[in-house]
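With one protein chain withheld, the remaining protein chains of the complex are depicted in position.
Labels A and B are assigned to the chains in the order they are written; within every chain, residues are numbered from 1.
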Amino acid sequence: MTQQQDRTAALVLEKASVAYGHVPVLEELHGTVRSGEAVALIGPNGAGKSTLIKAVLGLVPTVRGRIEVLGVTPAQARRDVAYVPQADTLDPDFPVSVEQVVMMGRYRKIGWLRRPSATDRTLAAEALERVGLSDRAKNRFGTLSGGQRQRVLLARAIAAQPRLLLLDEPFNGVDAVSQHALLEAIALLKQQGAAVVVSTHDLAIAHLACDEVCLLNRHQFGFGPTDAILTPERLRATYGGHALELRGDRVIVTQT
Amino acid sequence: MSWLDSTVHRAMIEAALVGVLGGVVGVFVIARRLPFFTMALTHGTFPGIVIAALLGVDLYLGGGVFGLLVVLAVVVFSRARGQDFTAATGIALSGGFALGVVLVSAQDGFSKDLTAYTVGDVLAVSTTDLVITAGVAVVVLVVMAALGKELLLVAFDRDGASAVGLPTAVLDFALLAIIEVTVVATVPALGAILTVALLVGPAATARLITDRLVLLFPIAVAVGVSCALAGVWVSTQWNVAAGASIALFCGAAFGVAFLASVLRGRLRPAAGVLAPPAAVPEEARA
């Protein structure tokens, strides 16, 4: 426990409530993610997982309580935060090459009128290498498979050298090869000291990749070490009637 | 002397008829997100009318045939890779209109014909035009009455419609044909550019006023007819172009409904924050 406290807090939620307009979407969230840790946001569709990610990015206002990112407000921290959207929200016809997408991760650091420097190019190339797609650098983004696109977007985030990485459902519809590559890249980022927040409804992945879990469905149903939180009782509470118990210690979720 | 001999009376009837047509058909134009496409259709009928005039065949026929060509062109263009429906529509729109312009420019009396075409002249409708518009209105209303629920199902839930065995392609074509016929009947009165006002405005206004499907059609028709009549009346009183004043009334009705809905949203912030009411039933994005 003392060892954990030595690590700096990358994301602090203090009884935070998040709202669109006047109606709260998420209420009373409380917890801390430290550097080098990964937390999985788990909950059914419409639970507010994406909303929480947007709030951490400062795109949705916190109406009560506090969200602190890297010691400052979400909007102030954006330079050190990277966001990985779901690949299938992007236009597959867009005329942009894989390496250009990765270079987008460097845009904020390149400056307005300058061209990408040698450092920028190296970092982008290394990031692409890490997700195992160096050989596709010149291909058009849209010609890649869904899982490969997701890896390119992760490479873009890696190129930005973030201290906090946010991923929105990165494993949705992703093939096994890509899933493995994504998990490895995330593990390496953690080792290098980045904090990772990943929303998913795959409990197995939460077990594999994350140290902590945040169970969400409008409210927080638990936030803490994966093994302590992923209990049948808590899952049933989070998912309502859609969780089934198997042999006493396992749970399957019938509707996500 | 018959009542129909008066220009103003004829214009009033024509306006009321296109108001009804615009309101009814407009509900589908809105639901299927076709306003820009309708714009292309109005421009695309232009070369058809010019060619028909040159060949001495019926103007409505010429416009109708060319409108169909525009439908085909948009479908073909939007299948090209990397092109979306909007760009394809834009290409068909400018290409079709340019063809009309080039054809007209080879004739004499260039700018006068063109003006009548682009902004229309409802005060010039003949009794024959009236009969044709009335005929179109009857046909469209009968088809709507017969196919209305099928068309709505396709607009609402395309996959569901094919699942229950509806011929969606045929229904799509039927809808485009209805819009096409309505455009051809309305353009002489309002002109190419302003026809869109009547085909979008009343239905969009109705959509802002109500979320209930049964009310959508009567409100759209009421708004369409009142805007059309008010436009003609203002035009005869103050000597302004009738098509433009009809379009302005449509715009004003829409603007008022829009502001009212914004105010209503402010007063009742709780409603519709979690699920903001889209202009169209969500599922209608075909």
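The criterion applied here is as follows: a contact is a pair of C-beta atoms (placed from the backbone, for glycine too) under 8 Å apart; a residue touches a chain by one contact, two chains touch by 3 or more.
Just so we're on the same page, contacts and distances are computed from a predicted model.
Chemist: For the chain that is missing from this picture, which UniProt protein name fits: "Depupylase/deamidase Dop", "MaoC family dehydratase", "Formate dehydrogenase" or "Membrane protein"?
Modeler: Going by UniProt, the chain not displayed is called "Membrane protein".
Chemist: In the full complex, which of B:6, B:94 or B:127 touches the chain missing from this view?
Modeler: Hidden-chain contact among the options goes to B:94.
Chemist: In the whole complex, not just what's shown, which of B:45, B:118, B:133 or B:186 touches the removed chain?
Modeler: B:118
Chemist: Can you list where subunit A touches the absent chain?
Modeler: 57, 59, 75, 78-79, 81, 83, 85, 89-91, 94-97, 100-101, 104, 107-108, 110, 112-113, 135-136, 139-140, 143-145, 148, 156, 160, 166, 175, 177
Chemist: Tell me where the left-out chain touches subunit B, residue by residue.
Modeler: Here the touching residues of subunit B are 30, 33, 35-36, 38-39, 80-84, 86-87, 89-91, 93-95, 97-102, 104-106, 110-112, 114-115, 118-119, 193-194, 196-197, 200-201, 204, 207-208, 239-241, 243-245, 247-248, 250-252, 254-255, 258, 261-262, 265, 276-280.
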